[in-house]
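Have a look at this one.
With one protein chain held back, the other chains of the complex are shown just where they sit.
Chains here go by letter, A, B and C, matching the order in which they are written, and residues are numbered from 1 within each.
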Amino acid sequence: MAIEGSKQETQAGRIRLGMVGGGQGAFIGAVHRIAARIDDQFDLVAGALSSDPARAKASALDLGIAADRAYGSFEEMARAEAARPDGIEAVSIVTPNHMHAPAAKAFLQAGIHVICDKPITTTVGEAQELVDLVKETGKVFVLTHNYTGYPMIRQARAMVAAGELGDIRLVQVEYPQDWLTERAELSGSKQAEWRTDPKRSGAGGAIGDIGTHAYNLAAFVTGLETDELLAQLTAFVPGRLLDDDVQILLRYKGGARGMLWASQVAVGHENGLKLRVYGTKGGFEWVQADPNYLWFTRFGQPKQLFTRGGNGAWPEAARVTRVPGGHPEGYLEGFATIYAEAARAIRAAREGGSADADVIYPTVEDGLKGMQFIEAAVASSKSGNVWTKVG
Amino acid sequence: MAIEGSKQETQAGRIRLGMVGGGQGAFIGAVHRIAARIDDQFDLVAGALSSDPARAKASALDLGIAADRAYGSFEEMARAEAARPDGIEAVSIVTPNHMHAPAAKAFLQAGIHVICDKPITTTVGEAQELVDLVKETGKVFVLTHNYTGYPMIRQARAMVAAGELGDIRLVQVEYPQDWLTERAELSGSKQAEWRTDPKRSGAGGAIGDIGTHAYNLAAFVTGLETDELLAQLTAFVPGRLLDDDVQILLRYKGGARGMLWASQVAVGHENGLKLRVYGTKGGFEWVQADPNYLWFTRFGQPKQLFTRGGNGAWPEAARVTRVPGGHPEGYLEGFATIYAEAARAIRAAREGGSADADVIYPTVEDGLKGMQFIEAAVASSKSGNVWTKVG
Amino acid sequence: MAIEGSKQETQAGRIRLGMVGGGQGAFIGAVHRIAARIDDQFDLVAGALSSDPARAKASALDLGIAADRAYGSFEEMARAEAARPDGIEAVSIVTPNHMHAPAAKAFLQAGIHVICDKPITTTVGEAQELVDLVKETGKVFVLTHNYTGYPMIRQARAMVAAGELGDIRLVQVEYPQDWLTERAELSGSKQAEWRTDPKRSGAGGAIGDIGTHAYNLAAFVTGLETDELLAQLTAFVPGRLLDDDVQILLRYKGGARGMLWASQVAVGHENGLKLRVYGTKGGFEWVQADPNYLWFTRFGQPKQLFTRGGNGAWPEAARVTRVPGGHPEGYLEGFATIYAEAARAIRAAREGGSADADVIYPTVEDGLKGMQFIEAAVASSKSGNVWTKVG
Partner (left out) sequence: MAIEGSKQETQAGRIRLGMVGGGQGAFIGAVHRIAARIDDQFDLVAGALSSDPARAKASALDLGIAADRAYGSFEEMARAEAARPDGIEAVSIVTPNHMHAPAAKAFLQAGIHVICDKPITTTVGEAQELVDLVKETGKVFVLTHNYTGYPMIRQARAMVAAGELGDIRLVQVEYPQDWLTERAELSGSKQAEWRTDPKRSGAGGAIGDIGTHAYNLAAFVTGLETDELLAQLTAFVPGRLLDDDVQILLRYKGGARGMLWASQVAVGHENGLKLRVYGTKGGFEWVQADPNYLWFTRFGQPKQLFTRGGNGAWPEAARVTRVPGGHPEGYLEGFATIYAEAARAIRAAREGGSADADVIYPTVEDGLKGMQFIEAAVASSKSGNVWTKVG
């Protein structure tokens, strides 16, 4: 126990937050709420928590949201909150994918900062509109690619930037799951239903749900830009409408190569996100299920285990660490860091400035890149798995 | 992602909470506060956060506690809060060990529920007084042996109770750390200072700080009662006043045997708490640094990996799980579960009842047992490492 | 210790063996010799151990080979040994790749069984010639894809065949190393020199050296036949003449998909061969560096750890196991199993029959498939990484 006080302690003047989606029975909304609470930077005071107005009200009540701020639609909420002197300063959008764009637009236009789940939209066009709108409004837009909040991922990024790996040659990233091995969308799983439905998920299944996470994480850590890709998207489960397996070769600008695999039918995996990066001088490996470890090898030397909060932790990791080494942090803490970074950016905006340089979060531009990735992959796959330019 | 909504979502009518200790620069106080927030069952509204009144006020301000509820001493706080109509319903005591007993007494006597850090007191006598006082006042008393909040520990306990291991023969528990390998108490580490000071820690060093955690965890999971023990406490670092290494043999009632090792000088370990239990039919292993896994072997069959939120998870684990399998939960979530259980007990008490049978937390009696363990171990060690009755 | 006698014990009437290549300073020759000794089925009695006649003689002397059977060339050895009444019955060919085909032909034509290192030849044409010659001569031909000798790989193959995984959907196989991260071929590494030299290695670098191992292993375990592949071969190290990194997408007949990665520039990997296979009912994972473990998950159930010699071991693994579970077997034992299988086949041939059905080894046809794989991959890569038929 290298024992230090938490780095993320409460500050006075919490940010007033609303939420769209995430009502009773939803999964990711509850995660966002815990994430927002962990560092005590937000007060959840308004919500349009369901597209079903009755469920929206009931959900709000459950969460202690005042009745007059429990809205039946996001449009109403954006309007009403913008008009209140104590209206929300930021909104979390945690709906199925197809609602992200209209909701985000409504709140940005109402002058409210946006924290939005991924993938940002269902088309490149919508994503581009949001990029333009963020530029125009000057509002903060945070995309919850939550894995970028893990301390050892922050360290990995810093190590690449500092040249510890030399020039990057290879990226190996994968995100296997097995929960869609059988046709769960027919047996009452609400989560499976919308994720395999093109109307609500967009043109991509696994690629949008988890492939973008993998893609974003690799880009976040390495800073590499993709030149072109070749994708093989497969729906292995008979009758499934969207891909449940994704195999992609990546050519990065500058000559690095990548392989990306995401699957929802890989029996034995829960959330097996893993990133490996190799350069001329070193290589590392990180696994989401055991996120407090970063395995680093400098060429010609023994492998080293860097631990969050322990020896070998860099300041970039320490900055977003809450408890001592050997006491594991997990998914919710990583997610909370995205909220903590959002809070810093929003507080800076309150005072008319912008966040410090060390405040890092996935942006609206990252969201656009994610949509370009999905679009290119779907196009490649539909054209017989051919090389396709990205962006 | 076996995706389900969080099991620990917010309920209306949060519990009004105060805190003693945990001001600026403290470690464990911040942990308690995050733990209390995660499931949104508490509002922190009062504090006596430091024995230094100025620091106490400043710390309260930082945390958004109203100025008139930022107290200079716990006595004052107990008195004043008991008198307020909106006074605190519960208090968290997160001071160094020697302050636990007086603070706990003051609040119990003021009719306020107590959540107290471990070890419960510095002597068996004080612990016995608290046991009596809890009985007398009927207040809820929760001891934050936080490792009992980990879902897979809940499952391990349930599996033992269900007979999955048969009759328990062997318990192997260890808690190695390395942060006191050198004399950190002389180089300005506040955490090292009080933990190695008999005045503030009591008669035990490592045994009180981490040995009790190991001992409590083994008892929590197995339900075994100790008959006698033989302890070898050592202060390896020259000049250190309290033990920094603990080696103990345990004889449990009924014939099971145990070995317990706790160390603060075992280079390479951060918080290496590990529990292994073996019975006539099966055995398992759990490691705190990777708490989402429980390795179970039924005699004659292949080892199985039970994961939190995954296949093989029992209801007792699922009940205290927040995110899907493969998304790791950690130290703060386990700690939060202690708070969530406390909340259930306190809400039941609000309505004049007692908590449901499935609400589980370390009690004042467990605290007493912990002190009896420390006392027996210190006595055994001082008498030349001889067998000594416990309790 | 489920303690049993070794399964591979000596039998009387050892097989007289010769060796081509493997003289002083070579690596793989020594490995073959240990492998041949472990189960005591062979006597090494003749050798053409180096293309340098003086080194050939000196090496033979070192190994206790009689002076008159230390040959200066394989041609001479084939001729002379065929003429002796006590001539060798089998020969091990452990030269650089370009010598495999001429040597194998010479011995087959002389009526001598052949154990040959991989890849079988440097061209598909040569491989086809060997296939024909083996058919014509009826001699035993064993290709030392040694990883097929690991007991848990035998078990994996048996489990697939028995339907434990259901229909195979996905194959993920990789073989990362890092020893060619820098230009070792210029700094005096004999092993690096010939492996990066097209004259001695053929058209493939990493793909021939380790990619074929990965490809063969996947085929051996799954029984799948490749329809087409798309390959991206890269020489990352400036000036290197052959690929040091291989990224391949595989389309198997019947609809399964695969990804294959082999690299010699992946810093942090020694011999990181890993095979993962996923089907409709289950999935497993095996890692060469820890070969005594097979991780198996039946969909919807906890992951299980099958250990060599332990609970969960199948007869197919037990048959090629020498020591009890928990006592690790390694690379040499796996290699020895190839020799033990070769011995069974050769003994059967002695008696004019053929080996029992449970005798399994990589054949000359597997060698041809390996060359077709290399050829297709090189062609795909040269044509701009396009889909290419295999075979």
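Annotations for the structure displayed:
In this section, a residue touches a chain if its C-beta (ideal position, glycine included) is under 8 Å from a C-beta of that chain, and two chains touch if they have at least 3 such contacts.
Note that the coordinates shown come from a computational prediction; the quantities given were computed from them, not determined experimentally.
Across C:Ser73, C:Gln191 or C:Gln301, the single residue that touches the chain missing here is C:Gln191. The residue from C:Gly258, C:Gly309 or C:Gly370 that touches the chain not shown here is C:Gly309.
Taking the complete complex into account, B:Arg169 is the one of B:Arg14, B:Arg55 or B:Arg169 that touches the chain left out.
Only one of the listed residues, C:Gly208, C:Gly325 or C:Gly370, touches the absent chain: C:Gly325.
Contact with the undisplayed chain is limited, among B:Thr297, B:Thr363 or B:Thr388, to B:Thr297. Where chain B meets the missing chain, the touching residues are 165, 169-170, 172, 174, 178, 181-182, 230, 232, 234, 236, 245, 247, 249, 257, 259, 261, 263, 265-269, 276, 278-285, 295-299, 303, 384-387.
Mapped onto chain C, contacts with the missing chain fall at residues 1-6, 9-12, 14, 24-27, 30-31, 33-34, 37-40, 61-64, 177, 179, 189, 191, 269-272, 288-292, 307, 309-310, 322-333. Interface residues of chain A with the unshown chain, by the touch rule above, are 300-307, 310-312.
Just so it is clear, only the chains that are shown with their structure count from here on.
Mean C-alpha positions place chain A and chain C at a centre distance of 44 Å.
Averaged C-alpha coordinates give centres for chain B and chain C that are 55 Å from one another.
Touching two or more other chains at once are residues 307, 310 of chain B.
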